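Only one structure is covered here, and it is reproduced in the block below.
Here the complex is missing a single protein chain, while all its other protein chains stay put.
We just call them A, B and C in the order they show up, numbering each chain from 1.
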Amino acid sequence: MTASTVTLERESLLTRYRRVRDLTETLSEPLSHEDQQAQSMPDVSPTKWHRAHTTWFFETFILTPELPGYRVVDERYAYLFNSYYEAVGDRHPRAERGLITRPTFEQITRYRAAVDDAMIRLIAESDHDLLARASARIELGLHHEQQHQELMLMDIKHVLARGSFDSAYRHGRTGGTANGASSRAPGARPLSWTTFDGGLCDIGTDEATPESFAFDNESPAHTVLLAPFALADRLVTVGEWKAFIADGGYQRAELWLSDGWATVQREGWDAPLYWQTEGDDVSVLTLDGRRPLHDAEPVVHVSHYEADAYAHWAGARLPTEFEWEHAAGVAGASPDDANVLPDRLADAALHPRAASGSGLQQMFGDVWEWTASAYLPYPRFRIADGAIGEYNGKFMSNQMVLRGGACVTPTGHLRATYRNFFYPHQRWMFSGVRLGRDV
Amino acid sequence: MTASTVTLERESLLTRYRRVRDLTETLSEPLSHEDQQAQSMPDVSPTKWHRAHTTWFFETFILTPELPGYRVVDERYAYLFNSYYEAVGDRHPRAERGLITRPTFEQITRYRAAVDDAMIRLIAESDHDLLARASARIELGLHHEQQHQELMLMDIKHVLARGSFDSAYRHGRTGGTANGASSRAPGARPLSWTTFDGGLCDIGTDEATPESFAFDNESPAHTVLLAPFALADRLVTVGEWKAFIADGGYQRAELWLSDGWATVQREGWDAPLYWQTEGDDVSVLTLDGRRPLHDAEPVVHVSHYEADAYAHWAGARLPTEFEWEHAAGVAGASPDDANVLPDRLADAALHPRAASGSGLQQMFGDVWEWTASAYLPYPRFRIADGAIGEYNGKFMSNQMVLRGGACVTPTGHLRATYRNFFYPHQRWMFSGVRLGRDV
Amino acid sequence: MTASTVTLERESLLTRYRRVRDLTETLSEPLSHEDQQAQSMPDVSPTKWHRAHTTWFFETFILTPELPGYRVVDERYAYLFNSYYEAVGDRHPRAERGLITRPTFEQITRYRAAVDDAMIRLIAESDHDLLARASARIELGLHHEQQHQELMLMDIKHVLARGSFDSAYRHGRTGGTANGASSRAPGARPLSWTTFDGGLCDIGTDEATPESFAFDNESPAHTVLLAPFALADRLVTVGEWKAFIADGGYQRAELWLSDGWATVQREGWDAPLYWQTEGDDVSVLTLDGRRPLHDAEPVVHVSHYEADAYAHWAGARLPTEFEWEHAAGVAGASPDDANVLPDRLADAALHPRAASGSGLQQMFGDVWEWTASAYLPYPRFRIADGAIGEYNGKFMSNQMVLRGGACVTPTGHLRATYRNFFYPHQRWMFSGVRLGRDV
Partner (left out) sequence: MTASTVTLERESLLTRYRRVRDLTETLSEPLSHEDQQAQSMPDVSPTKWHRAHTTWFFETFILTPELPGYRVVDERYAYLFNSYYEAVGDRHPRAERGLITRPTFEQITRYRAAVDDAMIRLIAESDHDLLARASARIELGLHHEQQHQELMLMDIKHVLARGSFDSAYRHGRTGGTANGASSRAPGARPLSWTTFDGGLCDIGTDEATPESFAFDNESPAHTVLLAPFALADRLVTVGEWKAFIADGGYQRAELWLSDGWATVQREGWDAPLYWQTEGDDVSVLTLDGRRPLHDAEPVVHVSHYEADAYAHWAGARLPTEFEWEHAAGVAGASPDDANVLPDRLADAALHPRAASGSGLQQMFGDVWEWTASAYLPYPRFRIADGAIGEYNGKFMSNQMVLRGGACVTPTGHLRATYRNFFYPHQRWMFSGVRLGRDV
């Protein structure tokens, strides 16, 4: 590698580092110190905690081991801002992150600045070997921070919804005006099916390269055998979901998985999260505030149980994660131009948009699509050594895979092999449904 | 079909009906009315309830729809003894089955006799068309009752363990003397690996026939692609598990799935269920009472979380359910001569036995083997219409597949395609571990 | 004391011992082994457990310390049948008494017989000194067993109510036919008030004597200062309670104590325990089965919270325990001829009866009357040394006093100074309401 290649790489990494780190701060700007403090359920973390935890990640896994003479900003942060790395030591209880009033917002801002200074120095000035060694970890840290950017938006939506006073994350827009004219049309275009032959199909990706990052759970690349199948060419819409509700969808046990039905009964669910019915009017909470629902827009904030029951009711099923990944490849779907989170908040839709064209649409962005696949290791998957090995592997139990990304997933973070995962009862993330069926 | 063939079929069905129904009563004989009444946790059902529920199954799904003029024994039984069939109506709460003191033991005995009389009349006297129509359901009812025979033994073991006074189900034997000399040997023979090439492999079975019953979850037959793999030629033993414990197995977070580690912490687990340590002595509860543990015998009553952590510690993994099924077929493993539950209680081991020979052993009987596979529908699986459709499909969420059967599974109930399933935290069933690995 | 006096005493004690112990067995006779096994909530104990625990009391506190050479029937019983005596050692968890399937009914019957033999020998043959020393403890044991006789009836009513199949304790009677014509009359006679001057009043009783037993919590005798007050001359009736319900009694927060209102909301209470409304018909569960409610009968199975809210609604209040005791004395009320539990089950009403005469009625028997007094020690109360000291004193927290006894309290067990106590949310005992007011 020539010196000038290295220089280019340094600059590219610096640019990328600054861009990702800046977006985190941009996302926290509309929020008061109080907003950034609250935790509405154990699954949710405060905005301030996200800002600190992502910083702790760089400090712990890069600066401390790699930057000679680096001194941690505050030794107590390790206890407060470790999320789940058992190998790194004890942690503040997850359900009590809302009680970490100290350090304050300003202290965390200073923490971010100090770590950024050191990171930028490391990227700009470290010798070639160190940089080569650290760059994969830095890349991981940036993708990690992008995951938390999405979590910040999911989480603050949940917090503000519970506060019940002013639940808008962003002011100055009517929620959903960004969605385009089609979302206010009375209904969406009719659903069509796209057919795939299946057969022996390539799934996953091997070791990530500097050019194309991937998480460990996307590897190893391997082959699966698929029967012929079809995918719906767009997401399930609000109008369709209303028909499901009107047909007793939430009252008919025969449509549901047993654990799903128990959840519906226990939680009293009768609609997706954030819907509210007053008389004939149904409204939905968006990050821009509460507004009327549009029949053409995709349904969002549904659990796997609801997705599965809806598919059952519709005479279809959920696609497997392999069907989804294969179809995305065959159809040439790409995250570019998808409705995802751009670097400028003002340009962000922050809500799924109605499908407007034809062909296999909305594969990336808009909403995470529930699949019929349990989150399990790929054949010959190996958990990495040390704390970084805890990144994905230990969660491969009881969760279901979602694919494609959502309107709150940062741009540049998605790819066809990306595997997201949540428990089947969860629905505070931006999750929706695409139908599949046998051919 | 000739008249004599029909007669033969009738007699064969009658014999089988009587044999299965008699075994249920045989299994309840060692128990007092009080033993048959108690429920030690929501997962467990009282013996009396099992005896009644299996009878209600025949009454509801065969006698009522098929036998002209049949009147149910007691209309209130439908509420008390429906297990989970939403389509059949409301039910007594599962967690309160131990409060059904009425009907009494004797009333349930009369209930069984009345239903048996009607069933035997139906089998012996019904016209050819009715019998042809009913026989698949009767077969399902018998396999259903066999499943509950195994549950009766698992459940009463749990009940008696909690009562803490006399916890033996069967008296007159030292627990495990039936296990043969090898189980008291200081250790088991060394573990070997049997290798399989994988490739495109046939899995599952199509619609059950009168000659070869299968549950709906075993269909459709289909092909999967397997990479080369190896299976351990015997089950994990007590001696090996002790080494896992001695090496801090229950204290090292890095060995565990995240949900598994949370369970270990919450429940305070430090050994398999029913083990008890006093000083240097480790004992185990068997259905014959408490006795010392033998290093050579298979470990039993472990959860999926423990099985997975053990495999991780051992540098191996759990096999998938497809690997297991393929290996059983290739190796010609058969449930005949396995350590399962015979018709005569006196002949039953009621506890797993040590492996004694060589080659791929203990595939059937002894203990249910945890796999790495989530319990999901096979491709193109369809849920049957009506209440019978609730039999298996609605449980395809959050559970893991186990294969092979156990020492308490009734003889004649097992086959290579059989899929059992439990939640990963459960361990009151006779569950154990066979290791797998990549080749 | 002369020899013949001693003989008379022995005979009297023997007669009394046999009478009390026999009644326990009489009360268990209508119940199957299964009925005697079940436990419907932690507060409830199985009938079999009551039969064993009362026996363990005599064995532990009299036979073991006093009868030379006595060997306990089974050493494991101490763990199973100790109710709460910390000083006597570890105990089986209270919430799991329903899991003690062993020892069986028959073993407990033999346990009772063996202890009775030894007790009768001790009473009949011990020397004068031993008898003198033991007789106070024997008397305590008999009153203790009488308390458990009442608990047996409360508890089995709760068990059978949850089983939902046949909820009658006693068959062959229509519930409440024993209540006399008046209970089926459309309403009760109008309520009158009896006025008392108050002043310095004597309360409680000093050390119990052989002739007149009292529990430690009734002592020391002392004087309290009472303002003038009035008591209702009969219990609150079903007809009156229906008016409270019809007036929104269970929906109006302003009538309730804060903790009471939280309980109503959490439990969904809208009527006393064991009431059931279908259309216009309101029925009640009695120990003789379910039957229509009569307006004239006293309301029973209400909590302190409900009693207090009712009194508030009625413009009255609950009397203090001192007002009740003083009034009982002034009015010459006596437990004789009250509706309590006689020795013969056939003679027992087992349900409160309507008031039929005039004057201050129903002070004893029928229902335990909630008072406005917290259960606290009397001035200069001292807890006795040793395990017996745990009898009453340690419960003097968070509970409220009830006075007068109920239709299920054994005859001979009541007196004006008797203090019963329950938590304010409990209502499975035979509790009701008498109003008081200031004058």
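Convention: a residue touches a chain if its C-beta (ideal position, glycine included) is under 8 Å from a C-beta of that chain, and two chains touch if they have at least 3 such contacts.
Here the structure is a predicted model, which is why all the values come from computation and not from measurement.
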Statement: Output for the hidden chain's shown neighbours is A, C
- line: In the whole complex, of C:87, C:124, C:330 or C:346, the residue touching the missing chain would be C:87
Field: Residue in contact with the excluded chain [from C:95, C:227, C:330 or C:346]
entry: C:227
Query: Quick one: which of C:72, C:257 or C:282 touches the chain that's been left out?
result: C:257
Statement: In the full complex, chain C touches the hidden chain through residues 84, 86-87, 200, 222-225, 227, 253-254, 256-261, 304-305, 308, 372-374, 376-377, 379-380, 389-390, 394-398, 424, 438
Message: Need a quick check: the contact residues on chain A for the chain that isn't drawn.
response: 32-40, 48, 76, 79-80, 92, 96, 98-105, 159-160, 162-166
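Keep in mind that, in the parts below, only the chains that are shown with their structure count from here on.
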Query: Drawing the touching chains as a network, do you get a line, a ring, a star, a complete graph or other?
result: line
Query: Can you give the whole-Å distance between the Cα centres of chain A and chain B?
result: 39
- line: chain A to chain C, mean C-alpha position gap in Å, rounds to 61
Query: For chain B and chain C, what's the span in angstrom between their mean Cα positions?
result: 47
